Every structure is written in structure tokens, then in C-alpha cells.
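Removed from the display is one protein chain of the complex; every other protein chain stays in position.
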Amino acid sequence: MFLAHDQDLVNNGLMSNKPTPSLRSDYAHLSTITTRWMDNDIYGHVNNVTYYSYFDTAVNRYLIDAGVLDIHGGEVIGLVIETHCNYFAPLAFPRDVEAAIRVAHIGRSSVRYEIGLFEAGQEHAAACGHFVHVYVDRQTRRPTALPEAFVRALQQLQVPTA
Amino acid sequence: MFLAHDQDLVNNGLMSNKPTPSLRSDYAHLSTITTRWMDNDIYGHVNNVTYYSYFDTAVNRYLIDAGVLDIHGGEVIGLVIETHCNYFAPLAFPRDVEAAIRVAHIGRSSVRYEIGLFEAGQEHAAACGHFVHVYVDRQTRRPTALPEAFVRALQQLQVPTA
Amino acid sequence: MFLAHDQDLVNNGLMSNKPTPSLRSDYAHLSTITTRWMDNDIYGHVNNVTYYSYFDTAVNRYLIDAGVLDIHGGEVIGLVIETHCNYFAPLAFPRDVEAAIRVAHIGRSSVRYEIGLFEAGQEHAAACGHFVHVYVDRQTRRPTALPEAFVRALQQLQVPTA
Partner (left out) sequence: MFLAHDQDLVNNGLMSNKPTPSLRSDYAHLSTITTRWMDNDIYGHVNNVTYYSYFDTAVNRYLIDAGVLDIHGGEVIGLVIETHCNYFAPLAFPRDVEAAIRVAHIGRSSVRYEIGLFEAGQEHAAACGHFVHVYVDRQTRRPTALPEAFVRALQQLQVPTA
């Protein structure tokens, strides 16, 4: 019901490139997110803002489950400096969303995560996006080198073709 | 407390370009948004997701106040196909946010809105972003030419230098 | 980490009664809700507001899955006229929440739902609450008798001891 991203939008300068929906196989890790009543806005589908809460949730849940992120007392916290999303098809409560993630780049203190959101049973992503985390010391908020265990957890999210 | 966007991040492919914070004078319209307790996440600042709810709110409030968007029964609704945000400095409850907006491109049925979020008293934007709306018929969800009055309201959001 | 509800609070008029946490067996239907990064507030646990989004989600998901609520085009919609929650223990992202529901009363056009939220593996509810829905005609917003199929779906949520 959402629109294919028209080449005209790129030609006319509205968008910087013409995105295409990805596949589950383009990602390294998949998890399920249950939608909520409040996710649907007045137009009856998940509001564009909420997609980013799925991004946040999928990535941080992976890191916590991998034992490398302690959000309550850990010395390193991730600050988001860039987020982006393209929307190809609607998502809607009450259907579950599958969030697929991969890591595209690992820097000294920064990481680029790429995410695809899929409706159950659908081959193509309903939305694709990325966010860039810079990891900083909790107290000083200065960039800090990623711990080794953290890097290993990230490497497991890299895919050959990403 | 957030990070300047380092040129290294661009060089290393983590980000597509090096964004810089805009000024209020770069925009056409300014409105105030009150922050909420829930906007602050566990790290004590407004969560990156919530910035997009400020984007949505500032633009749609302008369109409704201008009398060109009827979200309950209007024939035309806006679907978001792309959103983007760069974060330069933290925002936090309970301080108000000033949302500045402009229109960068007006197509036949699509619009690119650009938004800057400012903390009261601060010269540079805490965050800058954009979103692209495609306007569709409420029933068919097919793109529809923007009504004249709508275009006029959008033109008032255009700025010479944008 | 939250507090037992002290009898003193009741004696001093702060609370109307002394609530006690319920058990899963006190309810008729159980479903899982995944938590989100944003659910945690600055104090590191799910914000009290978000519990109500779990209530809404659990009940409406049941009604939609049962085929008796069509949120997009159905003639009958539910308006909430009262909500209440008591909090006994914290919930926190990334752990899943189990939402248990029952129906306490079925009126001509109104229903009282009671909900318990459990952390996985915990015997006692982390929070208990209720909400009262009045079902109205989508157009006139006047109360309307509950359709038969709807009542049957509700009856399956009644428990002997509730």
C-alpha cells in the first residue's frame, strides 16, 4: 500500500538514491518484535516513527543477549549520531514484525548497523534502514575503543555481501 | 555531549556525508514542542526515536493549522517513504524543543520536508533531518496531485537558500 | 525492587484498597509481548505508562484474533472510560512480558477487562490492572449492544473465580 520509491523522486532531488527492499538472506540475525495497539496511527498502519523503535530494540537486544552491553552499569554506552529509513510497505498491529540486522562497518569506536523489517511470510522488507552508533564512556561521554568481546559480537553480524 | 560527526566516519564509509548543524534562520517556520518524561531513555536524554515524533508533529501541525490537511476525513493523506536524522547534541526532558521546518522540494504528489530541532537558547540545531511524504488518495492509496491550496501552504515553507 | 503496597497507604487515604499481586491461574488467556528499548525510562525499568500499552495490546489482539474486532472498518469500536493499575515489581527491557487477561463483567455495551503482567518465570504478577470499554457505533459514537459473536468471545475470557 506504500509506494515503490520512484526514480522520479531521485531525479527531482527529493531523495538521494533509489532504495530497493532487501531480503532476509541479506542479514545475519533475525528476531521477532510484537506490535502494539499504539503503533498504528490514525491511518491504520504502524507510524513511521515506531520503525526506529524496532531498530533500537533489535540491535540492543542482540548486544545484551550476547553479554556485551550492560545498559544499567556498563562503562560503555552507545550514542546514536545518524538514523535513516526507507519505507516500502505498511506494517500493522496486530501482526508480528521480524527484524533482521547486520553490521556494515566496524570502526574504532563506531558501528554502522543496517536493519530490515519484514512482515511474517513476506519475502521483501517492508522497510530498510541504518543507524550509526558511537560508543562512549558513560561518565565522560568521550568516544572509547570498542572492547574486544564487543567487536567479536559485532563480527558475527557481518555478512559477506553487506 | 553527543559527538561532532567526524570526517573519519565518512572516510570509513559509516556515513554518506558529513552533516553540520543548521541555524534557525535556515528554516521558514518555528514551533515549540514540550518534552515528556518518557522521552528520556535510560541514558537520561531524549531517545533518538522520539526526534522523529517531533518531525511528524511539527509538519502535520503546520499543515492542519494552515487548513490544508484534514486527518480525520480528508481525501488526501501523506505516506512517509523516507526519513533521516543526524544528531549533534542531546535534548532532554523537561526542556522545551523548538522545531524549525522548511520545504526543500515540491513534486506533483510528493514533498521533501527538512527539519531542525533546537534547544531553547541554543544557536545550532541539536538535530537535523528530513522526511519525504507522498500524498495519496485515502481510499485507493494511489499518488494524487497536491491540491492548489496545499501547494500554496508548502510554498510558504520554502526558503531561498534551502 | 518496587514496593509492596503498604497497609499504611490505605489507612492514610493514599490508596483506596490494598492490592495484592495475582497469579497466572487467575486469568483466562495468556500472550507474550516483547519489550522495547524505549520502554525503559531514566530509572532503568519499564515506565508506568507503558504498562497500559501492554493492556491495550493484549486485549485488542485477542479480540482481533478471535475475529470479532475489525479496527479498520468495523461498525463497533471500543472507547476506554476507566483504567487502573497497581505496580508490584519492575519489568525491564529486554525481557519479555506475559500478559494475562480475563473478563470480569459483560454489560449490554460495556466490558470490564482485568489484566496481569508477568515477567517470564515469575509466579506473581508484576502489575495488575483493569480497563472498562464501552462499545459504540463508529459513526454516531453512541453505545451499541455487543454483537453475539463478540459476547461469545468475551465469555471465553471469564474465569470462575474472577
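In this document, chain identifiers A, B and C correspond to the written order of the chains, with residue numbering beginning at 1 in each.
The working rule: a residue touches a chain if its C-beta (ideal position, glycine included) is under 8 Å from a C-beta of that chain, and two chains touch if they have at least 3 such contacts.
In this text the structure is predicted, and so the values were computed from the model without any measurement.
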Fill in: Contact residue for the chain not shown (choose from C:Tyr27, C:Tyr87 or C:Phe118)
C:Tyr87
Worksheet, complete the sentence: Residues of subunit A touching the missing chain are 37-38, 40-44, 47, 49-50
Worksheet item: In the whole complex, what residues of subunit B lie against the chain that is missing from view?
Response: 32-38, 40, 44, 53-54, 56-57, 60-61, 64-65, 71-72, 93-94
Worksheet entry | Contacts of subunit C with the absent chain, listed as residue ranges | 1-3, 5, 8-9, 12-16, 19, 42-43, 47-50, 52-53, 56, 71-72, 77, 79-87, 104-105, 107, 110-112, 131-132, 134, 136, 141, 143
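One rule holds in what follows: only the chains that are shown with their structure count from here on.
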Worksheet item: Where the CA atoms of subunit A average out and where those of subunit C average out, how many Å apart are those spots?
Response: 30
Discussion item. I'd like the Å distance between the centres of subunit A and subunit B, where a centre is the mean of that chain's Cα atoms.
Written reply: 20
Discussion item. How many angstrom lie between the centres of subunit B and subunit C, each centre taken as the mean Cα position?
Written reply: 35
Discussion item. Where in subunit C do residues touch at least two different other chains?
Written reply: 37-38, 40, 44
